[in-house]
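A single protein chain has been omitted from the complex, and every remaining protein chain is retained in its original position.
Our next item is chain A:
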């Protein structure tokens, strides 16, 4: 494996890591904003949840 292709594949792996991180973090944020059952999150996000058509109440 040449140095160039090694660094290219490392860069690719890092982006794949970023993809996995983005899916986990994105899912976490959407869940927290729209779905989490905690009363504090519900009250804080109430108008936003209704306005974004997440099921609420």
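The working rule: a residue touches a chain if its C-beta (ideal position, glycine included) is under 8 Å from a C-beta of that chain, and two chains touch if they have at least 3 such contacts; residues count from 1.
Following the convention adopted for this analysis, contacts and distances are computed from a predicted model.
Novice: The chain that is not shown, which UniProt protein name from "ATP synthase subunit a", "Multisubunit potassium/proton antiporter, PhaF subunit", "Aspartyl/glutamyl-tRNA(Asn/Gln) amidotransferase subunit C" or "Cobalt transporter subunit CbtA" does it carry?
Specialist: Per the UniProt record, the undisplayed chain of the complex is "Cobalt transporter subunit CbtA".
Novice: Touching the missing chain, which residues of chain A?
Specialist: 11, 14-19, 21-23, 25-35, 39, 42-57
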